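For this depiction, one protein chain was excluded, whereas all remaining protein chains were kept in their positions.
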Amino acid sequence: MSVPVTTEDVSRLLQVPRGRGRPKGWWGIVILLMNEAVLFSLLLFVYFYLSTQAPSWPPGEIEPPELVVSGIRSVLLWLSSATLIWGERGIRKGKQGRLQLGLLATIVLSGLFLAGHVEEMIRLPEEFIWATNAYGSAFYTITNFHAAHLTVGVALLLFALLAARRGRYTRENHLGLATIGIYWHFVDFVWAVVFPSLYLYPHLTAP
Amino acid sequence: MTTTARITERLERVWADAPGVPGFFNTVDHKRIGVRYLVTGFAFFLIAGVQALLIRTQLAVPENDFLSAEAFNRLFTMHGTTMIFLFNTPILSGFGNYFVPLMLGTRDMAFPKLNAVSYWIYLLSGFFLYGSFLVGEVPNTGWFAYAPLSSEEIFTPGLGLDFWTLGVIFLGLSTTVGGINFIVTIFKMRAPGMTLSRMPLFVWAILVMSFLILFSLPAVTLGPLLMEFDRAFGMAFFDAARGGDPILYQHLFWFWGHPEVYILFVPAIGMLAMIIPTFARRPQAGYTWVVASLVAIGFISFGVWVHHMFATGVPFLAASFFSAAGLVITIPSAIEIFAWLATLWTGRIRWGTPLLFALGFLSIFVLGGITGVMVSMVPFDLQATDSYFVVAHLHYVLVGGVVFPVFGAFYYWLPKITGYLMDERLGGTSFWIMLIGFHLTFFPMHIVGLLGMPRRVYTFQEGLGWDGYNMVQSIGGYMFALGVLVSVAAFVLSLIKKTPAGNNPWNAGTLEWATTSPPAEYNFAAMPAVTSRYPLWSPDAPDPTEPRAYDVVLAAPGEEKHETLGTAGLDAEVEDILVMPHPSYWPFLLAVGLFIGFVAMLLRSAPIGVVGLVWTVTSMIGWHWGELKGGDH
Partner (left out) sequence: MKRHVFVLALLALATACSTAGEGGAFAPAGETARQPYLLTWLMIILGTAIYLLVGAVLLVALRRRPAAEEAHARRIDRRMIIVGGLLLPAPVLLLLLVANIAILAGQDSDPTMRIEVEGYQYWWEVRYPEQGIVTANEVHIPTGEPIELVLSTEDVIHSWWVPELSGKRDLIPGQTNVLMIEADRPGIYRGQCAEFCGIQHANMAMFVVAHEPAEFARWAASQAAPAPALTADLQRGQDVFIDNCAGCHAVQGTPANGQEGPDLTHFASRMTIGAGTVPNDRGHLGGWVANAQSIKPGNLMPPIPIPASGMNDLLDYLESLR
């Protein structure tokens, strides 16, 4: 094929498909989350490793974690993944209202979870702190690592809500939402592993 | 003006960096960032080399008082920390940064701003670590900083260890982010037609390295982080008295520590797999074997870490497993070695300094691999570990397996980067002095180690029979340093003499040699499509100056976007035109914000922490401002 010599705009010649495949930002987040998954796995390794070194778990006078409030807020958190998916399905059909409602519900549910976490951080030091023993160090570190990731997620959701209210997302173009979504579901999934390990497991091994 | 000239002139204008100081801080060009990694990394190599010479001077004679115990302990700590964290890993990233996009036939990395922040974090983490010298509180418990010596302030008070833990964590951010960037680039931006089995082996190596980084870096973030928690908040992760365990630290550290040496060795394999075929004037023998070995090494490297801990009282069954895994990993390495021997055997040898350094690799690394098999054997390791034998082993594999290939890579690729040839005689001289100096320094260590000399000792007693070995080792050290200086001189001379290198001085076969030397800002005017592993050795070699229909990518007149092709799938089919970011100050500013945050953690200061947090968050918002305001996501 010969190159036309009368024009320097050759972009018309380029028979390149546009916009196929997921944006590279999405792939970047996926790979980042693989890295974070390893981090959380290692934290849980630390927790279980320390538990094998202790005569009882939790050691000493410490009681296993309370289950009612933590259980309820965990369910709320996992529910928030469902509300987010519901909102995403809405925008796929072009329903702006449903998207915004879904985002709002997700934010509220996670806010409740975080409120419960804060309550726990205020209540627990009477019983034990991070410096009491290795169990305390692991418990405070892991729950707060998760809470920090969750807080970042809430910030991203707030940004998404603001963007949605300004009409940024449409039926055709809502890729940014998928990226935030995958981060959010990851954080919820991490809690699905952390909660049984930190809250349920000590009850199983307690005499 | 011809069409070609008009197109290239437009590309130059669209892709050019700002001149001077602004351009210095806001560039996102992978080549400029790559050069910075190379320069900064090599500077740290020289610094760590001086530290080594000081160590060798102290140990040249028994009961020497050239250095105090404290000074010596700081020096060996910073020597190891600098070599592993601030030289070895970054310099390979530097070559990766510069050459992976070129080898893939594309115009930049997948995330150019992330690339920039990756470098700035590296530089600032280096400043952070060396800031310890400025305040006189330098890390001093060895480059792996075992607990509880390092984790309890009663044993190691002061800021030194906090500099170490926080500096390592800070640097880890750079490495992780770099790994993500390489993976997405390699999967999404290959030239059309560049299937995975047509990718240059250096790219394969960087890909494997990046996955190793992804899965191992969290451990060297977590170990030092928990150690810092013990120090700063009185946590008990590594305090046996409160239910913690010092061995936990070792597990975390070495879970990263062993893959790390493959993070270093695997890219070096990639470099050798580019150099040796070029100087044998034929394709790499056993390409598929080499790729399979790289992947195998990657996987197995996660299963051997306990061999660093055989002396801690590991139970018999576990020790046997890790011993076996360590032996198994020898096989893929042996396959690589014989793949190169085969390439040389059937090739038509052309002599040059890069080949000399590749041969130096063989001379040194093979011996290091053999001693590696030896220390994989538990009964032997219990004599050798923590002695000068293992110091010898680690230097044989790291200097032979990484430094020599890196020097070879410098001689091979600097002509492409600078546009000037380097003097072959100086190169050869440097090689021989380095090779002989290396063996003189490190071979005797095998012996003196087994005679009973432990590592990390600031002095040793007279009359133990260790004197002669240490003197020879110190003389060798100075000789090796001299060899390095000759290479530095060769480089400086090349910049003075300015002998033009041309596009492809070695007549190599891969795409980076299809550009000018140095490459234009936009790398390729015509995006190449490939049909073979060595595009320049095949009949349809692309010419960078001749735009062909189909492969020119340029925005419509009036638009000033940076565009390149996005491809996907095993066959690298074109699926999109990617718009790359323009230069930006936000990466630099973000790195500074993080630096402030880490200083805050070092000084345990909440006000500084708030400044750092606000600065960092603002930078992140500024970074994404274009997307936030609207427009392409």
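Read from first to last, the chains carry the letters A and B; within each, the first residue is number 1.
We adopt the following convention: contacts are C-beta pairs under 8 Å (C-beta built on N, C-alpha and C of every residue); 3 or more make two chains touch, one makes a residue touch a chain.
Source: prediction; values computed, not measured.
Colleague: Check the whole complex and report which displayed chains the hidden chain contacts.
Modeller: Checking the complete complex, the chain left out touches B.
Colleague: Per the definition of touch given earlier, which of B:Thr195, B:Thr330 or B:Thr516 contacts the omitted chain?
Modeller: B:Thr330
Colleague: Out of B:Ser197, B:Ser320, B:Asn507 or B:Thr531, which is the one that touches the chain we can't see?
Modeller: Hidden-chain contact among the options goes to B:Ser320.
Colleague: Just name the one of B:Arg32, B:Arg456 or B:His582 that touches the chain not displayed here.
Modeller: Only one listed residue reaches the unshown chain, and that is B:Arg456.
Colleague: Looking beyond the chains shown, say which of B:Leu196, B:Val295 or B:Val373 touches the absent one.
Modeller: Once the missing chain is taken into account, the touching residue is B:Val373.
Colleague: For the chain left off this view, which of B:Ala43, B:Val135 or B:Leu382 is in contact with it?
Modeller: Considering the complete complex, B:Leu382 is the one touching the chain left out.
Colleague: Given that one chain is not shown, which residue among B:Thr27, B:Thr141 or B:Ser517 touches it?
Modeller: For the chain that is not drawn, the touching residue is B:Thr141.
Colleague: Mind pulling the chain B residues that touch the left-out chain?
Modeller: Residues 68-70, 73, 140-142, 146, 148-149, 155-156, 239-241, 244-247, 281-282, 285-286, 289, 293, 311-313, 316, 319-320, 323-324, 327-328, 330-332, 334-339, 341-349, 359, 362-363, 366-367, 370-371, 373-374, 376-387, 435-436, 439, 443-444, 446-447, 450-461, 464-465 of chain B touch the chain that is not shown.
Note that only the chains that are shown with their structure count from here on.
Colleague: How many Å are there between the centre of chain A and the centre of chain B, using C-alpha atoms for each centre?
Modeller: 32
Colleague: Going by the contact rule at the top, pick out the chain B residues touching chain A in the complex.
Modeller: 3, 6-7, 10, 110-111, 114, 176, 179-181, 183-184, 187-188, 214-219, 221-222, 226, 229-230, 233-237, 239, 242-245, 248, 251-252, 255, 547-550, 552-557, 565-566, 568, 574-578, 627-628, 630, 633
Colleague: In their shared complex, at which residues does chain A touch chain B?
Modeller: Contact set of chain A toward chain B: 1-3, 5, 8-11, 13-21, 23-25, 27-28, 31-32, 34-36, 38-39, 42-43, 46, 49-50, 53-54, 59, 130-138, 141, 159, 163, 168, 173, 175-176.
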